[in-house]
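Have a look at the structure that comes next, please.
The complex appears here without one of its protein chains, the remainder shown in place.
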Amino acid sequence: MSYLPKSPWLVHYDASSCNGCDIEVLACLTPLYDVERFGVLNIGNPKHADIFVVTGSVNEQNKSVIQNIYNQMAEPKVVVAIGACATSGGIFRECYNVQGGVDKVIPVDVYVPGCAARPEAIIDGVVQALGVLEEKYKKMGKVAK
Amino acid sequence: MNTVLFLIVYPVIVALLLLILPQLAIRKFIVVASTAILTAASIYLTATYFNTGAVFFEFGTEALNVGIFAIELVLAATIIIISIKHKQFLAALLMLIGAAMTIWFEQTYGEEIHVANNLFVDNLSLIMTLIIGIVGSLIALFSLGYMEEYHHHHHDMKNRTPFFFFIVYVFLGAMYGVVFANNLMWLLFCWEITTFCSFFLIGYSRDEIATKNAFQALKMNLFGGLGFSAAIILLFMNAHTVELNQLSGLASAVVLLPAALLAFAGITKSAQMPFCSWLLGAMVAPTPVSALLHSSTMVKAGVYLIIRLSPIFAFVQGGATVGLFVAMVGAVTFVLTSFMAISQTDAKRVLAYSTIANLGLIVVCAGIGTYELVWAAIMLVIFHAIAKSLLFLSVGTVEHNLGDRVIESMDGLIVKMPKVAVGMVIGIAGMFLAPFGMLISKWAALEGLVAANPILTVFVAFGSAATLFFWTKWLGKLIMIKEKPADFHPHVPGSQSFTLTCLAIMTVGVCLLFPLISKYSLEPFIASIYGHAYMLDQSNVAILLIMMALVLVLPLRLLSYENLNYKPQYLAGTNLSEKEKFYGSLGLTRDLSMRSFYLASIFGEDKLFKLGVVSSIILILIMIGVGM
Amino acid sequence: MSGMNSWIAVVLYIVLAPIIGGLIAGVDRKISARMQGRFGPPLLQPFYDVFKLMSKENIVVNKHQKFYVLCFLIFVIITGCIFFSGGDLLLAIFALTLGSVFLIIAAYSTYSPYAYIGAEREMLQMMAYEPMVILTIVGMYMVTKSFNVVDIFTYNQPLIYTLPGIFLGFLFILTIKFRKSPFDISMSHHAHQEIVRGVITEFSGKELAYVEIAHWYENVFLLGMVFLFFATNWAIGAAFAVVTYLLEIFIDNNNSRLKWQFALGSAWIVALILGVGNIAVLALK
Amino acid sequence: MAEVQTFQPVTASEIVDAAKNMLNEGYRLIQLCCTKTPSEMDIIYTFEKTDLQSQNFKLPVNIGDTLPSISSVFFAAFLYENEIHDLYGVNFTDMAVDFKGTFYETSVKQAFSITVAEDKE
Amino acid sequence: MAFNVIGKTVMKSLFGKPATAMYPVIKNEFYPNTRGNIQVDMEKCIYCGICGRRCPAGAIEVSKPDKKWEIDRTRCIVCNFCVQVCPKNCLSTERHYTSPMTDKSNRISTFFGQTVQEDA
Partner (left out) sequence: MGERTIIPFGPQHPVLPEPLHLDLILEDEKVVGAVPSIGFVHRGLEKLVEKRDFHEMMYVIERVCGICSFIHGQGYVQTIEGIFDLEIPDRAKFLRTIWAELSRVHSHLLWLGLMADAYGFESLFMHCWRVREKILDIFEETTGGRVIFSVCKVGGVWKDIDNETLKKIVEVLNVVEQESKDLTNVFIKDFTVQKRTRGVGVLTYQEAIDVGAVGPTLRGSGVAMDLRKLGYAAYGELDFEPIVEKDGDCYARTLVRAREIYQSIDLIRQCVSKIPDGEIDVKVKGFPKGEYVSRLEQPRGQVVYYARANGTKYLERFRVRTPTFANIPALLKMLPGCDLADVPLLALTIDPCISCTER
């Protein structure tokens, strides 16, 4: 057992979200949903974070930003794509400047559908991410050995 | 005795030799040899006298006195002529008054003056000897390579290197004279020579600013010299003595005013407020000059004198009040110059301010003059001399390689010039961090001050806080790890790197050895004056040594890191694949760039300087007033 | 304290301080959460965090930063050791300063703009609280005639009687040292700050854990300082240390973060009025 | 409810003066809106007074045209102008801040300059 | 100017019950209006394809020949437009959101009319 699932720290990036999913992510931190109960902190810095929460779809300009943030995170790390935009491009899929879901540029581990994704769904998504995190940690241990 | 004379005379001979033999190879040989000789002689002297207590030498003849008098007049005339040539009439006037006082004094009382002991050695002199002998001659050695490069960088300037070395060695001789003289008139003579040397060296480049600053230094130091002369005259008129060792035995009514005047002279020489501007101006001189005169030796003559006075402040009735005001001048200087150092971008100016601040702290200690504080003061002198000259010389070296000496240009120096940077880091750490020397002395100073005068600790507390700030930010600049520019090839001549290495080792070594220094040198010295000595708490010493050992050993850890995954800095997601660049607005590729805080709105020079000048002038007036 | 006792104290400190410090941090987070109307994390959350950080991959900007952070931790521990073994208080503070300087240059060495500003601000904060810390010790000396913690500890009267001003001043700067609002300028526990995480922006994994542990040690040391003011009675001393910390939590949740100008200015003014005032009163006596 | 809306035509040479006029009359700039249909393309300048009265100008343009910027009159105009430059390919001279085509870095350059209807043709 | 203005609120919260809903320990109640997962009643569907054509997100695909009604849950923006336009009222919205998934292939829910074997 590692302590990863007990203390998942998030870094949140608003790709080209409409803010709908964004504020729901923030809402998770606030009293009604309070994800700090699970040790979740919105740490805001990829170097400290275990879970990369992306809302919104990928466009020309934020593509590199998403990659940069992802690259700066320490293993083990998971990516949670939140909302229709981040999972598939959603309603903006056909816009000229939208390249699609986040999995176009980085590997995504958990998809949270919805528009906007509800806080409950986000919490579920994070909980699923914890499982993935634990698995990745085990794999990492094997590689090290 | 012979060694003492040798130490005074030898440098002067070397100086003359260097002046008449301008060939580079010969100079090199002479300087290298002299470094060895002076170092050896200083050590030998120390070894001879370090546990004999104070030893006095009668030495001296009438002819010598006449000779000194003659030289004084010639020098005075020279200075007056130079001053008038540069339309610096105030300087000429001050020199004239000084000369007039000397002549008048010689004429009126010349016959009556009988000096039992002209020279002496005690542990304080010995410590100064070592500083002059080792640090001083190392700096001379450093100058060898430096001056060559200096003229390489300033080719439009006339190369007067022989003259430079001449002055430097004359200065060393004079400095020995200052610390060995028991006859105050001799002391004054050497004192004035150091002033002149400083004048010539500041003005070395002969450009406008240099000349102006040289005269400023001259004026202020001459002004202090007037105080010195006046003190001697008063002393003789009232007490019929001009001997340093007699002072603390004199009656309070007789000695207080001369003591105040001497302290005043010390204050000018050690560039305390309101006279600190001359030392700042002196930074135009080539860097070894700053290291030699303006941090490790000449300015130390000022505090040396005040330390010599501290028994008077401690024992003579009413002396404590005079001492308190001396200390207050030091305290004000310490706080304000520490503050002002924060707002400086020029490395040498930071060093200058820090020097003034440290001298201020020494003045505080000497001014109160209890045995603990004298211990602290002398320790400060030692540590400061070494660490500061290391810093000055490193800055000089860096300046020649980077093209300027702005602190901001030094970021990443540890990557660009690792050795020099490590030296600088040691020097900086030596200036303000536990377990290094300055901090040990500051600690003793604090402990002494709390016992003697708690209000003064307030100054130390605030000043130290500022010190912490400006040193740390510089330190931070040096140790930044950044990409090394491909086209950067530093060049450090052998003489320079040798000096830097020696000084760095000494900075650390002195910290390791300080319990011994204290035990065998300072404690007996202080005990001889105060009857009991300052003893270090052994467990604290142990802790300090443990910390020191850790600081020395921990860096080995650096060698053992493996399996690290290198990731670039966090740049809010705008990183580019190139290191230390990011994709900025308007489609620009921007380099990382960082500038330290200078907080000019709070710690700017203009306001604080005025404040310091006004308050210190008031304090000095009171000090002299109390003496009367 | 005799030699043996002080060794025991050192060992106890090294072992217990992180546990106590971690628990304090846990309680802190829990209470803060409740004050914010939230349920809050488990009590042991800080330990989970640290253990987790320990198991993360090692990423660094350069290897020097790891070394500096290690030094930071070591010297903070040494500080506590000096203190709890009854040693010289000034020396303890100097060791702490050295530790803090290591943290700062660790931040500097990364050459990262955010860590950089954090480091500069950290230095500003040090400059802000240093005078008051020294004045506190000066005050203690004036009363007890000793810099040694043992002597201060065994002094026959609680220091608070003679040093009320200094105690208040110390409380004030304690807010800076605990990195609580309104003075959590250089790094704060919650990340929503203009300089990201300030000093610690570039640390991750183990180093971050070290920094955290160092803070636990440091907090225990600081509470030890508070304890000294009431030292004649263990219970009262401990109680006051607890109350002090609760007060800090309360202040943290009641104020917004102020700027460095205010931190520096107010801390110095407090030091001048409360600290110097108290010392002046003592000196006149 | 619908207020009567007029779109007063202007030309490229008049627009700066028209903007100055508006400024003198106490109007401020509300928006620049470029519209491209298969048949025509124009920019609408909307001004408004603090009493909520508004006024529209319509300026016919073509892709690749160069217009004078009105950001010297209304500072805020530079945002709209940069936007129009990036999305429609209309150039502006002397913008207060010129992003040089990096205002929106889109994968399809000047996306609005082609309309679906044209695409199909 | 005053200090600790929020003090009262803070203390009240400290000693009161937290506002936290404790999801997922306690399941949340949704409102009757809550929009969520789109469900289809295949009995009624006539595969007219209106829902698919009008879905702003293009999440629905209807195939008359296969008697297939398919929705991509990651595309659906839960707008309810399909429910509102379906002529047969065979679409409805659940009062529960679509659950997160780790495997993207789960995103598509396919429904078949009776005539086709339900073995996919």
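As written, the chains take the letters A, B, C, D and E, and residue 1 is the first residue of each chain.
The working rule: a contact is a pair of C-beta atoms (placed from the backbone, for glycine too) under 8 Å apart; a residue touches a chain by one contact, two chains touch by 3 or more.
Quick caveat: nothing in here was measured; it's all calculated off a predicted structure.
Colleague: For a quick check of understanding: of B:Leu18, B:Leu571 or B:Leu608, which residue touches the chain that isn't displayed?
Modeller: Spelled out, the listed residue whose C-beta touches the missing chain is B:Leu571.
Colleague: For chain D, which positions touch the chain that isn't shown here?
Modeller: 1-2, 5, 7, 28-31, 33, 35-37, 44, 46, 48, 50, 52, 54, 56, 74-76, 78-79, 87, 97, 99, 102-106, 111-112, 115-117
Colleague: Contact with the hidden chain only, please: which chain E residues?
Modeller: 1-6, 8-10, 13, 19, 30-31, 33-35, 54, 56-57, 77-81, 84, 93
Colleague: Since one chain has been left out of the picture, which residues of chain C touch it in the full complex?
Modeller: Considering the whole complex, chain C reaches the absent chain at 32, 35-38, 113-114, 116-117, 181-182, 184-185, 188, 190-196, 253-262.
To be clear about the criterion, only the chains that are shown with their structure count from here on.
Colleague: With centres defined as the mean of C-alpha atoms, identify the chain lying farthest from chain C.
Modeller: Chain centre farthest from chain C's centre: D.
Colleague: Going by C-alpha centres, which chain is most central here?
Modeller: That would be chain C.
Colleague: Suppose each chain is reduced to the average of its Cα coordinates; what separation in Å results between chain B and chain E?
Modeller: 78
Colleague: Using the average of all C-alpha atoms in each chain as its centre, how far is it in Å between chain A and chain C?
Modeller: Distance between chain centres: 34 Å.
Colleague: Going by the touch rule set out above, which residues of chain C reach two or more other chains?
Modeller: In chain C, 33, 36-40, 57-59, 196, 201-202 touch at least two other chains.
Colleague: I need the residues of chain D touching at least two other chains; which ones are they?
Modeller: In chain D, the residues touching two or more other chains are 105.
Colleague: Go ahead and list every pair of chains that touch.
Modeller: A-B, A-C, A-D, A-E, B-C, B-D, C-E
Colleague: Name, in rising order, each residue of chain E that touches chain A in their complex.
Modeller: Chain E residues touching chain A: 18-24, 28, 56-58, 72-79, 97-102, 104, 107.
Colleague: Would you mind writing out the residues of chain C in touch with chain B in their complex?
Modeller: Chain C reaches chain B through residues 57-67, 70-71, 74-75, 78, 82, 87-88, 90-91, 94-95, 97-98, 101, 104-105, 107-116, 119-120, 123-124, 126-128, 130-132, 134-135, 138, 141-142, 147, 196, 201-202, 261, 264, 268, 271-272, 275-276, 279-280, 282-283.
Colleague: Using the touch definition up top, name the residues of chain A that touch chain E in the complex.
Modeller: 31-34, 37, 80, 84, 87-91, 93-94, 101, 103, 108-115, 117-121, 123-125, 127-128, 131-132
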